[in-house]
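See structure below.
With one protein chain withheld, the remaining protein chains of the complex are depicted in position.
Residue numbering begins at 1 within each chain, and the chains themselves are lettered A, B and C in the order written.
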């Protein structure tokens, strides 16, 4: 969205059948709704229909709450399995970012926010190390240091740390929880609590090189491209629905340290794209696959 | 389209206003039309609306002619400037290909047709040289050799040659005239006669390196990527609406001959993509820009 | 190599130490050897040195056999583990191609050979199906149909078929055996016999999606890019040294059949690049990784 004009974004998924588009577009046309952007998709394998519609807020004679109330009737006519939401671009999106020591994704996100490119309200940054406190606070954003016990020591400490993180995160009611190279594996209960809004950046072209040290794995296998994957976090490690991926070329002159360096440029743009699409309600999840209306 | 099922493809462009989608989708829903694929776009600068819809032929109670007749009424209600067509995937698309000596694009197209990937009826290949007669005929396709006078000699000969080409081409009523590295500049009257169906592959990333020897120009300028552009032919050289472009990396070790070689791989895939989208009615031209619903 | 001038290509690998380049370049300079292209690399992890040098044949006062004889002395001084060869671009490279039903890689390779882009002598094409006999013979190349038993039937028949293939292949003393979407897994003894010269194209971005139906696996996982990998064949399935890889973007609108179609364009260029580099002695294998001096 290049303009600041306020819009309502309708996203909907339901079993496909004839007449869905007619029903939705007729509903909107009836009230003079001006559709600025519309996308439709049907998944043939599951016969599932998806749509996303951006409507100019000032073209409708009612507000978002009333739109939700009225659209609920339309959605109900499309069957009980219909999954839909209406969001309002006039309400700022809240984001909390989790980090460890590596700063390239955080620097990149903060730069995008500061320059006005990414229109989100970063409520807090939480780190299990304190390295990135300075740059976070220089941007006027609170930084919380939640230390984790080292490997093998004090397993209860880890649970306590995650509880502390959860309290901070949940207090902000975020639209997105961004794991910006956060090096701790979320426990299943957090994966469940933040389902559909926790975005991770994994530093490989998944499903290659799941788990730890993917660039080292890539080096050992001798691949000719390295990549990064932005995906929703689920209880199964690095197996959640993929939002975006990209790759960059490497060759025999690149050590695994060079791959780490080159990969950073991919990680940060892939994460930034994924986050943008998520907060603009462009990503519809169905099973373990995503429809991305970008 | 991965399935062979028959479809009607509706493409339409008109000034944007509220209710267009409702009107079209309601028309189709009324007759039980099953929309298999639908795409919409509004160009903000010109306030022009575009759509393309694929409808299963067996879901409608009438044939393509009747669909055209009935849809004409809908289109008329959208204003006098509305531009639309209905095509039928059950009717094979006819293609004529123009070539010179370089065979990489022709080899590639013939291979795609022979393997069933590209569902077109190649009616004829015409060359101003005879080098590619053999491979053409090995595929069971007629080859016509139409020699051109050399530079500086016999200007009337060129007109005569183009007249001969025009007669051959027009006798096949082609849906696409493909200039697959045909090294002659079409005269304005042929550009006009074949407007919107003559596709050229230019061996540069336009608008860089218009005209002759683009790879040599690219080498001299020291660019780090070379590209190719598939565009509709218009009277202004290499300035027609762009359908598709792509690039490949080169470096200082590449001579201009190496750039020629590397560029071929881009030329052939860019042309093949452009031709596929054209014959599937995925390309809508507006002014000098294209909307490509791929 | 864009010119047809004859060259000797020296490739060498040995433990790294000071003075290797001085030794080789002094040897060549002593006889007036004109180095047209030279590349060096040291792998830090294994401390292994690699070089490839192209020398104009007409700059040396002796032939390839004499060069080999004299260079053997230089190589011996670099230690007993030195691995080297001298090849002569004046001797045509022999290739045998194995195929099944899918023709896109074969069409592409034959087109490159016919147009003079790929300077190899294709001695034979062998198919476990006969579908590609026509196009092969249209290019004047012998086609051998070696049928395989179906799954579950007659296991001895498979051994016999591979024996027949081995006899045909070995009778041509090929520099490369190209598995151009050959759908049978080579038995270990053939992997061993053709080690370092059997090139496969796998239709995924390895190590993702090893084995059968990689595009279907890719579709199910919901990846946003699909790829192809050219690698040397080893006894472990899809695990040999990687020569080249590339990817192409897909999205939610692509069915697995669409991924198959888009992937073909990547498969054929990746295989063609890998084969070119192999026959030009640009690929040096060390352990399970490759150095590619392209």
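Couple of notes before you dig in:
The criterion applied here is as follows: contacts are C-beta pairs under 8 Å (C-beta built on N, C-alpha and C of every residue); 3 or more make two chains touch, one makes a residue touch a chain.
Note that the structure is a prediction, hence the values are computed from the model and not measured.
Contact with the chain not shown here comes from a single listed residue; of A:104, A:129 or A:158, that residue is A:104.
The chain that is not drawn here is touched, among residues C:25, C:184 or C:220, by C:25. Within the full complex, the residue among C:13, C:33 or C:240 touching the omitted chain is C:33. Contact residues of chain B toward the unshown chain are 41, 43-45, 205-209, 220-225, 227, 241-242, 244-247, 251-253, 255, 288-292. Mapped onto chain A, the interface with the missing chain covers residues 2-3, 37, 102-104, 107-108, 110-112, 114-115, 117, 135, 138-139, 253, 255, 257-258, 261, 264-265, 269, 272.
Touching the omitted chain from chain C are residues 18-19, 21-22, 25-26, 28-29, 32-40, 42, 59, 249.
Following the convention adopted for this analysis, only the chains that are shown with their structure count from here on.
For the pair chain A and chain C, the distance between C-alpha centroids works out to 41 Å. A separation of 37 Å divides the Cα centre of chain A from that of chain B.
In chain A, there is no position where the chain touches two or more neighbouring chains simultaneously.
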